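Sending over a structure as structure tokens; questions will come in a sec.
With one protein chain removed, the remaining protein chains of the complex are shown where they sit.
So, chain A:
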Amino acid sequence: MNLVVSAIGQGLLWALLGLGLYLTFRILNFADMTVEGTFPLGAATAVTAITHGVNPLLATMMACGVGVVAGLITGLLYTKGKIPSLLAGILVMTAAYSINLRIMGKSNISLLNQKTLFSSKFLSSLPQYFDSVLVGMVVIFIFTIVMIFVLNTDWGQAFIATGDNRQMAKSLGIKTDRMVIMGLMISNGIVGVCGALIAQSNGYADINMGIGTIVIALASIIIGEVLFGELTLPQRLVAVALGSIIYRLLLLVVLQLGFKADDLNLLSSIVLALCMLLPQLEKHLRVKNTIVKGVTRHE
């Protein structure tokens, strides 16, 4: 039971990554590789700040700030520099690696015995693993509400229009370049916060912790979409968070089934592939059903 609680807690914390990527990947249609750099960037900034005595909440905000800057650079490279989106992201991601090393001064910093967002008296008095559940819930709640609100403003509608059809948006007088840049800034700011939270929950920041993060974010988005089908935009954001939790639970199941640890990557890929194949399979089966029904009716 404890393990499931732990998985839910982690799912909630990682959900922030999915929410951040949702803005660029789904709404703007921009595969943003910057994320793999901004995630450890947020972690490095927050952890370094905390070890220098900065208040954990402030340190997390600083992580947001550096994420925003990274997104800004990707945005400028893409819009003003006309560098293809994938490449712009990869450039910033690569640069972030060196910057992370500069920030941390070494490749790994520990938070053991330091004050973090998770070490308040109230949180440590909760049952085991409920600290990340609670922090995750609060954070996800705040971010989802703010995102829903922002996306419903005039600016948000213009932002969505930019993603839907850039030509049309431009013809309506929307400054699409600015929309893309701001989208990337917000998205990477959120990812920076996620990095800061995960590092504080794990107790360390490591230079290589960004590897594979984009897969985790995509998994949350895709699982959420597949499981819950047609939804309104606010509901979709909730679905991303649920997708992230379900992904963690699936990994836990794989681990609990006692598979050899060596097969983990293969198994998580299979789980994801199955999720993505589900709509196709369903469609296929439904088509068959109607054919069968049609045939019997004719007889």
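Throughout what follows, contacts are C-beta pairs under 8 Å (C-beta built on N, C-alpha and C of every residue); 3 or more make two chains touch, one makes a residue touch a chain; residues count from 1.
Everything below uses one rule, namely that contacts and distances are computed from a predicted model.
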Of the options "ABC transporter substrate-binding protein", "NADH-quinone oxidoreductase subunit J", "4Fe-4S ferredoxin-type domain-containing protein" or "SPFH domain-containing protein", which is the UniProt protein name for the chain that has been left out of view? "ABC transporter substrate-binding protein"
Which of these, A:58, A:101 or A:168, touches the one chain of the complex that we don't see? A:101
Which residue of A:58, A:150 or A:264 touches the chain not shown here: A:264
In the full complex, which bits of chain A touch the chain not displayed? Write them out. 1-8, 10, 14, 97-98, 101, 106-114, 127-130, 133, 198, 201-204, 206-209, 211-213, 216, 227-229, 231, 235, 238-239, 242, 245-246, 248, 251-252, 255-256, 261-262, 264-265
